[in-house]
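Heads up, one of the protein chains got dropped from this complex, but the rest are sitting where they should.
Up next is chain A:
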């Protein structure tokens, strides 16, 4: 893990971006000290609204601000936003096409001390099924910061999934990011690792280990789950013939499902999915060990690669 957390990088980037965009407003639900929207709040107190512990209300207030011509970023925990406030997001943000940006913090199991109530392992499934929604999952702190101006300047609802923690660094400052365009991070022809969020760095490690035993893995970062970069996936599937997906999310409904859906319709090759195996996770003392315990270890990725290589033959 890096020293800088994804939330801190995001929070500082939001405050920074506030200097350049007068329409930016931020809302939080008594979690600004956690999501770190407080950096924005401290610098722009008149443009920050603390709604109290009421996520559905925060979404609707943001909708009103968007209707009034502002650019609201709402901040809270992914688990609550994507579940308790999902109807507001569906009806008033996605259906009504209001320009609300949802910064969903503490995603996955990153709030490792607090347990299954606080973990968000179904949010990608929930928001991915909403028409008009764009879903973005940064791989590390630097990438989280880089997305802030990009999604701010995109016109439409965006769900930005943020970890409480950091992640193995994979994004080099200044590298091109484009909504809906995946990134080739490592070349290889034997199979393709398709990863999102905090699992991108872990897949890098896995790819190096696979290389040591003679398996040449390609690595794609799919930061945009929706709209999915089908062309990039199709070419990788055609060229490598096998895919392993990896995400800090239930294996149901997230990246693995999205990739399987796309490839089943186009290039139906063997796919293995690394993710949380449809169960509630436990609390831990540190995130790395909890992720390993939750089915997200480098070894899990390597084992999936070996299985998919076997099926490819």
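We take it that contacts are C-beta pairs under 8 Å (C-beta built on N, C-alpha and C of every residue); 3 or more make two chains touch, one makes a residue touch a chain; residues count from 1.
Everything below uses one rule, namely that contacts and distances are computed from a predicted model.
From the set "AtpZ/AtpI family protein", "FAD-binding oxidoreductase", "Peptide/nickel transport system permease protein" or "Putative transketolase N-terminal section", the protein name that UniProt assigns to the chain left out of the figure is "Putative transketolase N-terminal section". Note that of A:60, A:190 or A:272, the residue touching the chain absent from this view is A:60. Contact with the chain that does not appear here is found for just one residue of A:6, A:41, A:92 or A:179, A:92.
Which of A:47, A:194 or A:291 touches the hidden chain is settled by the complete complex: it is A:47. Residue in contact with the omitted chain (choice from A:45, A:69 or A:214): A:69. Looking at chain A, the residues touching the absent chain are 25, 46-47, 49, 51-52, 54, 56-57, 59-70, 72, 87-88, 91-92, 95-97.
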